[in-house]
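Below is one structure. I have some questions about it.
Missing here is one protein chain; the remaining ones are kept as they sit in the complex.
Just so it is clear, A, B and C label the chains in written order, and each chain counts residues from 1 on its own.
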């Protein structure tokens, strides 16, 4: 089972990954966007780490709801409301449970990703974070490691796509040939699950 | 003796030289000034050529007075009033004569250069056009060729000087190591005398 | 770049705005710029905002006759809902608040969240989307047309109507009408350097330009060898007119992207005017300057608004903000 501490570790691992990869994310966003995705994510998850330390929420759901709210209040841009909604809705779906199973997490995460799709109006293949998140939902029932792999593959698969949503869509054909920055950060978020679970155990809790 | 046509040829030869060397003059001015000396001189002597064709002044003095006035009306900057005064005062000193000797030209040119010194308040060694003009006055009694050589040597000798007048003076020590653009264009003006006199004859009329 | 560290660029600017403009209340911590006399009794509040880096938009347009408050986000990043909720509370006199939102996914999502929260707190909120950039096709293949230069027209004209005491529905309606009557097209002659990235966001060699750019340093729709001012005016004005098809006089904004000298911009205005007169379009008013910018981008944009009598009257009405000021 995954306890509250697992979810805190997930958030801190994401914060470290995003901090480490911020320049790469901004670089991707500078090719087909406005060169701020790295600093957006770093600012947001930095704030998430801070607030989790200060407020110590007591359940998995509460960790994610608080993290999501914090993203909404600190990130801005397209990714703030979208990632904020992802975590908030996932957290809400987890309810008040003190521990959750991987299957429960997979289901809740599915609800979170669906909320992202609804809020942003994007679907698979539009070259957005959804292209990393949707395959992750599928694989998460299997293991957190599989989810990480699926998200990464999904992110890389955005390279040949033409963007239909977000800022990259303004480029039309010229958006082809670049990895979507939001898909790349989503892959980091999902990969952090495996890290939170402890290396190599695949997270089958 | 130097007739009216000689003075027209002097002006057209200067115009061609300035046109040909405009980029070099602007380059010099961009190192220690504001990168406009080449276009200033080109615009001015282009206008001089035009007005001499249109108005056909009938004496050497009239050619130079008209040319000088035209420079004042079309160049602007520091070089417009200075070169304009140089030619106007030289022309005035020549009076109404239909032809003038080289000695008369040398004396009149000396008066023109003195007027430049008075107007601009500069003296030898201040790193200005005077550093080419003053040696030219000295050598002009000998031959136009000697004057050209003296002006060129004077222009090159401005390289190690520190500017005390004009825009280059703002640079202080940093003006050292560059040729003064106005001295370089003055050398072109004086060299054009030999061209007007016909190649190789040294202008001893 | 003239900055301390990238992280404090927006806060530093807000402190500088506070120091320069005693008519504005600046809340540096919560990132708000508000008319000092807000809320004005009986007046609809006008709130806008967006990523920073487009100055004087929006903070430079706060004051009598234009915006009640502006919410600056990080550079090129839309603000967070908390800012707009606070702004709405600060400017609402009970007559309601209009959010002027440029059409970008981030701005739309954050303003929508803010509208929901503000309404929960009892503020009546209407929203107008600005989407004037004809370089982007409004289709299922894009996030829709970007909001650019028309934002200035919307804020000025709706702001004037709000100052006259018109109710929220009318202010919203005129804002929508201005947007529907406006189109823009932009060109970049050089790329942008954002504080966070510290180097140009894309590579634009000297002899080339980008057609159909936005205001966030994103590349345009097409790259071309350098064109003259006249050729650029041809492309931009034809693109705007072919979409707008005006039947009467227009308001023209000939806008610099930030690093284009005013000398060149005025020369460009002469070419814009030439194309308009070739197409038989009369010009009622012209504004030339760096108003809706993209940091240090070299380039320009043209925005035209087919203005009816009411719009012109409201355009001419007094305004007193840091960047637009006339009539009082």
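Some observations on this one:
The working rule: a contact is a pair of C-beta atoms (placed from the backbone, for glycine too) under 8 Å apart; a residue touches a chain by one contact, two chains touch by 3 or more.
Computed from a prediction, not measured in an experiment: that's the story for all the values here.
Taking every chain of the complex into account, the absent chain touches B, C.
Here the missing chain is touched by one residue of C:53, C:81 or C:214, and it is C:53.
Here one chain is not drawn; of B:2, B:82, B:113 or B:151, the residue touching it is B:82. Residue in contact with the omitted chain (choice from C:89, C:259 or C:312): C:259.
Only one residue in the set C:191, C:298 or C:311 touches the chain that does not appear here, and it is C:298. One chain is missing from the display, and on chain B it is touched by residues 26, 30-36, 38-40, 43, 72-82, 119-120, 162, 164-167, 169-172, 174.
Touching residues on chain C toward the chain that is not drawn are 1-5, 8-10, 12-20, 52-53, 55-56, 60, 75, 189, 228-230, 232, 254, 258-271, 273, 283, 286-288, 290, 293, 295-296, 298-300, 320, 325-328.
By definition in this document, only the chains that are shown with their structure count from here on.
In terms of which chains touch, the assembly is arranged in some other way, matching none of the line, ring, star or all-to-all patterns. Taking the CA centroid of chain A as reference, the farthest chain centroid is that of B. With centres defined as mean CA coordinates, chain B is found 73 Å away from chain A.
Computed from the mean C-alpha positions, the centre of chain B lies at a distance of 53 Å from the centre of chain C.
Chain A has no residue in contact with two or more other chains. For chain C, residues touching at least two other chains: there are none.
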